[in-house]
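Let's look at subunit A:
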Amino acid sequence: MITRLLVAIVMAGSLLGVTVSTQQPPPQQQEEFIPIDQLPPQDQLPAAPLLITAYSFVVLALFAYVLSVARRLSVVQRELDRLQSDTTRGRT
Partner candidate 1 sequence: MFARVVWLVLRKDLTVEVRSLEIAYTTLFFAVSCVLVFAFALVREGRAPEDGAAGILWIAIAFAGTLALGRAFERERQSETLRALLLAPAARPAIYVGKLLGIVSLLLACEVVLVPLVALLFQAPLFAQPVWLAIVLLAGTIGFAAVGTLFAAMLVRARTRDVLLPVLLYPITVPVIIAGVRATSTLLQPELDLAGIRFWLALLGCFDVVFVTLALWTFEPLMTD
Partner candidate 2 sequence: MPKWFVPVAVVCGLMFAAAPLLIANAPYESTMGLVQKIFYVHLPSALIFLISAIVCGVASVRFLFGGNPRHDRLAWAAAELVVLFGIITLVTGPLWARKAWGVWWQWDVRLTASLMGWMVGVAYLLLRKYGGPGSDKLAAGLALFGMANVPFIYISVNYWRTIHPTTNVLPTLPVSMGLPVWFTFATFFLLFLLLLRMRVRLEEQRARLDALYLSADA
């Protein structure tokens, strides 16, 4: 489980890294109100990479967890079946 979580975190981290590398440095303090479309283009932070990263992270995290539980469940189920068949074989 911890492995799966770590994988998910690493993937999220790389997604974040991609996002961060496309950002510009934060804008300086401004003295007065400037409407956003009058700001120079390099001061406007693109929202789409952040949004995409957020939604992808949600989907990936949920998916990774479901896979993790399913995998652990199948391991235990296999072990149970094996043990049950062993005991029935042992009885006959």
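Candidates were picked such that all candidates are chains of the complex that A comes from, given by their letters.
The criterion applied here is as follows: a residue touches a chain if its C-beta (ideal position, glycine included) is under 8 Å from a C-beta of that chain, and two chains touch if they have at least 3 such contacts; residues count from 1.
Because the structure is predicted, anything quoted here is derived from the model rather than measured.
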So subunit A is shown by itself and the numbered options are 1 or 2; which of them touches it within this complex? 2
Listed in rising order, the residues of subunit A that touch candidate 2 in the complex are 1-2, 5, 8-9, 12, 16, 19, 23, 26-27, 45, 47-48, 50-51, 53-55, 57-58, 61-62, 65-66, 69-70, 72-73, 76-77, 79-80, 83-84, 87
